[in-house]
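Every protein chain of the complex appears in place save one, which is left out.
Order of writing sets the chain letters: A and B. Residues in each chain are counted from 1.
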Amino acid sequence: MTNEPIIPTRKLLLVCGCLLGLTALTVVAYYVDLGVFHTPVALGIAGVKAVLILLYFMQLRYSSGMTRAVIIVGLLWLGLLLAGTMDDALTRGWLNVGAP
Amino acid sequence: MSAITLPRRETYLNANYGILSWLLTTDHKRIAVMYLVSITLMFILGGAAATMMRIELFTPASDLVDAATYNKLFTMHGIIMVFFFLVPVIPAILGNFLLPLMIGARDLAFPRLNLLSWYIYLLGAGVTLWALISGGVDTGWTFYTPYSTATPTEVITATIGVFIVGFSSILTGLNFIVTTHKLRAPGLTWFRLPIFVWSLYATSLIFVLATPVLAITLILVAVERLFHIGIFDPTLGGDPLLYQHLFWFYSHPAVYIMILPSMGVVSEIIAAFAHTRLFGYKFVAFASIAIAVLGFLVWGHHMFVSGMSLHAALMFSILSYMVAIPSAIKVFNWTATLYKGSISYDTPMLYALGFIGLFTIGGLTGLYLAALAVDVHVTDTYFVVAHFHYIMVGGAIMGYFGGLHYWWPKITGRMYSEKWGRVAAILIFIGFNATFFPQFILGFEGMPRRYAAYPPEYQFLNILSSLGAVLLGVGYILPALYLLPSLWFGKAAGANPWNATGLEWTTASPPPPNNFDKIPIVTTGPYQYPGKKETIG
Partner (left out) sequence: MAESAAHLDMQFENTAQQHDTRIFGMWVFLATELMLFGGMFTIYTVYRAFYPNAFAEGSRHLDLTLGSINTAVLIVSSLFMALAVHTARTSARRLPLALCLSATVGLGILFLGIKGYEYYLHYLNGEVPVLNWTYAGAQAGQVQLFFWLYFAMTGVHALHLFIGIGLVSLLTLLALLGRYKPDSYTPVEMTGLYWHFVDIIWIFLLPLLYLIAK
C-alpha cells in the first residue's frame, strides 16, 4: 500500500537484541561508580534505545520528513517547558528569598 | 413578511432530516452548526455571570450578592468564557465549517473524531456546569494551588470538566493539522492557502502541544484535593509555583488560541472588503506561526509577583516584548492592505476595523504589563482585566462576529439585514469601549480585581463601565434578533454574495453535502482581487 521498504525480520530481531543488551548495560552501569555521570549515562542509554525503537520498530527510517518534524517539534516543546520551569527553579535561590 | 424559499437543491442542511441525522452526522458542516448552538449557549451563561458582576459593581458596597457569591460568579464567568467559549469558538465553529471548504476537501481527515470532539465538549460542559450549579467554585478560573486544594467548593468536578473539554480541543487541533497537511486540493501549495487556514494551523499547534500539559496538571490537582495531600503540597516540600508554571504553559498560549483565528478571519475580511490583495501575505502567514511559537516562551509574565526567581522574570519579560513584533507586523500589513483599496463598509468589515483598533490598544497595554516594574504596580488590578478583555473580547469576539457575518450567507444560504448588522457592530464597538476603557483608569488608580466591594471614589468609573456593559449586552443580543429570522426571511445569498475570492465561495450556498461537485484544481494564490489603483510594495 505504501512504498516504504519492509524491514526484514532478521533486522527486527537484531534491534530487539540490542535493546535487551542496552538494558543490561544500563543496570551494570548503575553499579559502577560513575560519580556525577550516573544520570547522564543512564539517560544517554535510554536515548539510544528510544532512537532504535523509533527508527526500526516505528519505521521512522523510512518515514517522510513531516513525521520526523512532528517528533522534533514535540521534543523541542518539552524542552521549552523544562527550560522555562528550570530557569525559575534553579535561580530562585539567588536573591535568597523564599527559596525552598 | 412572508418566508422566502430557496431554489430546491441538495444541500448539507436538507440532505436528510431527523434528529439522528444530526446527532450521528460526520459532516464537518453539520458538526460546526451543532458547535454553534452549544457554544452560543455557553456564551449566554458566561455573559449572565458577567451581567451579575457588573450590576453588583454599580454600588461600592457588596449589596446584590455577598463576597463569596461574587467569587463564584467571576470564577464561573472565567471558566465558561475561557474554556468553553473563547478557546473553541472560532476553530470549532468557523474552522470546522470552512477548513475543508477552503482547501478544497470533502471533509476533515477524521470526521468521526470530529463528531467525538463535539460530544466530549458537551460532556465537559455538562460536568463543569454541574460543578458550578451544585455549589460553585471560588478559585478563579486559574485553580491556583494551594488554595484550590483547600477551599470547600467544588474544585474536583470543575477541574475534571475542564480536563475533559481539553480533549475536545486536542482532537480538533489534531484533525486540523492532519487535514491541512494531507487533504489540500491539487495545486493548493502552502503559499496559496488563505491566511485563515494558516492561523487555524498555528492555533492547532498550540492545541496539540499545550493542552496535554494542562490536562495532566489539573488531574494532579484533583488527586491532591481528593486526598488532601499531594504533588503541589507545600507541607511535603511541594512547590505551588510549579503549578503556576504548568498552568500558564497552557493558559498563556491559550490566549493565542483565542486571538490567532480572529486574526485569520480579519485578514480574510480586510482583503475582501478592500477588494485588494492582502499586503505582505508571507509576512502575515509566518507571523501567525511566530506568534504561536513565541506564545510558548512568555508564560512566566503571569508570575512576576509570585515569588518566581528574578532571573526567570527577566527572561520572560524580554521574551514577552518579542511577541509584539509579529503582532505589529500583522497590524501594519492590514493597514497597508486598506491603503488605496476600494473599501466598502459592510457589517463584517466594521467588525474587522473594530478588531484592529481594539487589538492594538490591548496589545500596547500588554507591553506595560510585560515591564517588570510597572507590572508590580498593576498586577491583579482592573488594568489587567481591561488589557486582556481588549484582546479576548475586543479582539477574539470581534473577529468571531465579523467571521460569523462574513460566512453566514455561506453557512445558511441567506442574507441577514445589513442595516441591523451595522447597527449591532457599531453598538458593540461603542459598548465595549465604554465598558472596558474606564477599567484601565480604575486599575491604574489601584482598584484590585475580584472584589465585590470597592472604595466610593471608584464609583463614577464603575457606573460608566456598567452602563457600557448594558450597551454591549444589547449589541450581543441584536444579532440573534436578525440572524435567526434571516433563516426564513433572508434573501437568497447565491454562491458568492461578497464577490470574494477563496474556494469556499466557488461552491453553492449552503454547500452540498460533499462540498464540491468536482474537486477544484488550484492554479493561483489567494486574494486575486482586481488590485489597487496603483501598486505599492
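Following the convention adopted for this analysis, a contact is a pair of C-beta atoms (placed from the backbone, for glycine too) under 8 Å apart; a residue touches a chain by one contact, two chains touch by 3 or more.
Bear in mind that the values here come from a model prediction, so they are computed numbers and not experimental data.
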Absent-chain contact - pick from B:L101, B:V213 or B:A434: B:V213
Touch residues of chain B, complete complex, unshown partner: 100, 105-111, 170, 174-175, 177-178, 181-183, 208-213, 215-217, 220, 223, 227, 229-231, 235-239, 242, 245-246, 514
Touch residues of chain A, complete complex, unshown partner: 1-2, 6-7, 9, 12-13, 15-16, 19-20, 23-24, 26-27, 30-31, 33-34, 38-39, 42-43, 45-46, 49-50, 53-54, 56-59, 64, 66-67, 70-71, 73-75, 77-78, 81-82, 85-86, 89-90, 100
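The working rule: only the chains that are shown with their structure count from here on.
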Centre-to-centre distance between chain B and chain A (centres being mean Cα positions), rounded to whole Å: 36
Touching residues on chain B, where the partner in the complex is chain A: 181, 205, 209, 213, 237, 239, 241-242, 245-246, 249, 296-297, 299-300, 303, 307-312, 315-316
Chain B partner contacts - residues on chain A that touch it in the complex: 66, 73-74, 77, 80-81, 84-85, 87-95, 97-98, 100
